[in-house]
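Heads up, one of the protein chains got dropped from this complex, but the rest are sitting where they should.
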Amino acid sequence: MADFLQLLISGLATGAIYALAAIGFTLLWQTSQTINFAQGEFVMLPAFFALVAMTWLGLPFAVAVVIAIVCSMLVLGLMFKVVVVQPLIKQGVLPLVISTIALSVLLKEGVKDVYSAEAQPFPTLFPDVTLSVAGVAVSLAQVGVLVVAFGTIVALQWFLGATRIGRQMQATAQNPTVARILGVPVERMILYTFLINAVLAAMASILISPIYLAKFSNGESLGLAAFVAAIVGGFNQVRGAIVGGLLIGVVDNLAAAYVSTSYRQAVPLILLVAIILFRPQGLLGRREERAV
Amino acid sequence: MKRATLLGLAFALGLAMPVMAQDTIKIPNIIELSGGGATVGNNWKNGSQLAAEEINAAGGILGKKIRLEFVDTASDPGKARAAVQRALDEEPIAIFGPIYSGSVSATLKLTADAETAQIMGGEAANLTAQGSKYLFRTSFGQNVSMPKIANYLRDEVKAKSVAVVYVNNDFGKGGRDAIIKELKERNIAVAADLSTEAGQADFAADVIKLKGANADAIFVYLNEEESARFLREAKKQGLNRPLIGETTLLGQKVIDLAGDAADGVKGHVGLTVDAPIPAIQEFGRKFQARYNYKPDHNGVKGYIAVYMLKAAAEKAGKLQPKAIAAALHGLTITPDKTPGILIEATWDDTGEIDRISFLGEVKDGKQVITQILPKLKK
Partner (left out) sequence: MISPRLAWLLVALGALMLVLAPIDLTGIGIPYPGLKRYGTYIMTLWLVTAIAAMGVNLIVGYAGLETLAQAAFVGIGAYVTALMVKAGWPFGLAFLASGVAAFAVGIMLGFPALRVRKHYLAFVTLAFSVLAWLVFRNEQWLTGGVMGIGDISRPTLFGHTLRRHVDFYWFVLAITAVLTFALWWIIRSPWGRAFTALRENPIRAESLGVDVRLYTLLAFAIGSAYGGLAGSLYAPLVEFIDPNPFALGPSLLFMLMVVVGGAGRFAGPFVGAAVAVLLPEWLRFAEGFYLLIYAVLVMTMMAFCPTGIMGLAERLLPARRRPTAAATAPLLGEAKP
């Protein structure tokens, strides 16, 4: 039982990170039909913004974190929207998919060539303390990851549901044509989702890098996990992405312990296929009215 | 179709162009610069580049300057084979790389057919067993290192049962197969046999399984980053069994990444920059100064590869591929004649390397060498 709890907590902490990446993934899809194959690299990159600020500019960690978030908003939010997505949005989904695949190569190789091919240690926001609760070892970092991730998610939900801009964004996501008729500044709302995605990616990056270590190739597994989480949860629901992310994190750990370590990656994917076949709208998704 | 054909032909013509003659000697490095092996390949690249610069500054090889050419295999055997084939068409004096054992397997026949020495970084046991007269290791094969570990587990740790955790790539799987064979020969039980993924971040499940296995010792055979993550999780969950490793687990990089979680780790160490030999530590400092990070053993491999070539060419007295390969067989390179070799090393008829190695442990964030294991043959 203690083992099970241990796995559950570890899985939830990893899953919370996946959820952050999956939410952004879902938001981009909803508002601009962007399937972002570089989402994993978006989570990899902000840690390097922070590292550059610390090692090249000699800034303290707290400042570096702020710089990482701002740089992410500029590069992964604004520039991504204007330079990559905007020119392609009228061309249909496939050219944009190809472009994001190329972008993932660009970011990965760029970090490798400019910074380092080596894994880098990354400072943690939380002190290195391990608590023992009922035979379960829980590090403060794990608790911190869960708290910050859930805090971010709650804040996002509040923003989307309770503020005027948030509701306009939701309207844009559900039906841009109607939203435009109703006077919603659709273009600006789309830009906001890109900025939110960038902030979520930066949060995920700063939370996960102390555990994963910052490395140019981290995006490969993260991107896949976010993708799977988004589909499992329902591609059109922020809540779905959260559940999907947590589920993938937990299932991965349970699979490693109780199924087979060499096939641990297979279990979330089999779950994905089962969901597509039996509940294609995802766990929490609505049936989409429009033809996708 | 037709435009494609014309285009194809245009490339073909380009490919068929004769190679420009050069007054420096070009040595192709066919290594993993992108894909799964990027870290390994970049270490090799920097190490070999450092050696080439030193050699050129000191007058080159047999009076000729050398220039290293780096070709990316993208960690793919098919591309590695293409790159090695291309390099051989230009008739180099030797080929460096690849480092991934799979890519070495895919290319060793080509270099054997071309009678050109292939100085590579693969550690899988079966590479030198395939009968090529032109393949040379730059580090111990697992056929050499694993018996040493098994002896250590039996004689020093006095383990009756051992759990094995390895990374599922050609490096880890090769080591796992070799150690399990050696353990069986010594009547040591294998209590658990756990495969992990390259790039895996969460080791909670693996550590729980190891706790349940109740082995006398745990043999950890992972790459650097995964070693560090594993050690942290092991410490967190209070895994109180001796953790035994081979070279990487005791490396400075793992210690840096894992922090105090690495304390108490023990095992066998091949050639690393932490070895208690001044020449090696000096190399580590030079590398650090030039590239701003500490090399792993692949950096050392790239570095000594260039010096191997230099010593062999000087013994052969000419820059001719077949003569260089012949000169490497049975060659002992000593640091007093060739300082860049770092430790005295000998290559046998199969291209296997023999040199001293170390037993060590991690104490207070530092690797401490407790015993020096002599060369296998005198």
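Going by the order they are written in, the chains are A and B; count residues from 1 in each one.
Here is the rule we go by: a residue touches a chain if its C-beta (ideal position, glycine included) is under 8 Å from a C-beta of that chain, and two chains touch if they have at least 3 such contacts.
Keep in mind that this is a model prediction, so the values were computed, not measured.
Screening A:Ile101, A:Leu195 or A:Leu283 for touch with the missing chain picks out A:Ile101. Between the chain not shown and the residues A:Val52, A:Leu125, A:Leu195 or A:Leu269, the one that touches is A:Leu269.
Seen across the whole complex, the unshown chain contacts chain A at 32-33, 37, 84, 87-99, 101-103, 105-106, 109-110, 113, 176-177, 220, 224, 227-228, 231, 262-263, 265-266, 269-270, 272-273, 276-277, 280, 291-292. Within the complete assembly, residues 1-9, 11-16, 18, 33-36, 45, 70, 72, 75-78, 81-82, 85-86, 88-89, 101-102, 105-106, 109, 124, 126, 168-170, 173-174, 195 of chain B touch the chain that is not shown.
Methods note: only the chains that are shown with their structure count from here on.
Note on chain placement: the centre of chain A and the centre of chain B lie 35 Å apart, centres being C-alpha means.
Chain contact summary for the complex, chain B toward chain A: residues 34, 36, 38-39, 41-43, 168, 194-197, 199, 201-202, 204-206, 208-209, 212, 224-225, 228-229, 236-238, 253, 256-257, 259, 293. Of all the residues in chain A, the ones that touch chain B in their complex are 3, 6-7, 10-11, 14, 109, 112, 116-119, 121, 128, 130, 137, 139, 208, 211-213, 215-218, 220-221, 252-254, 256-257, 261-262, 264-265.
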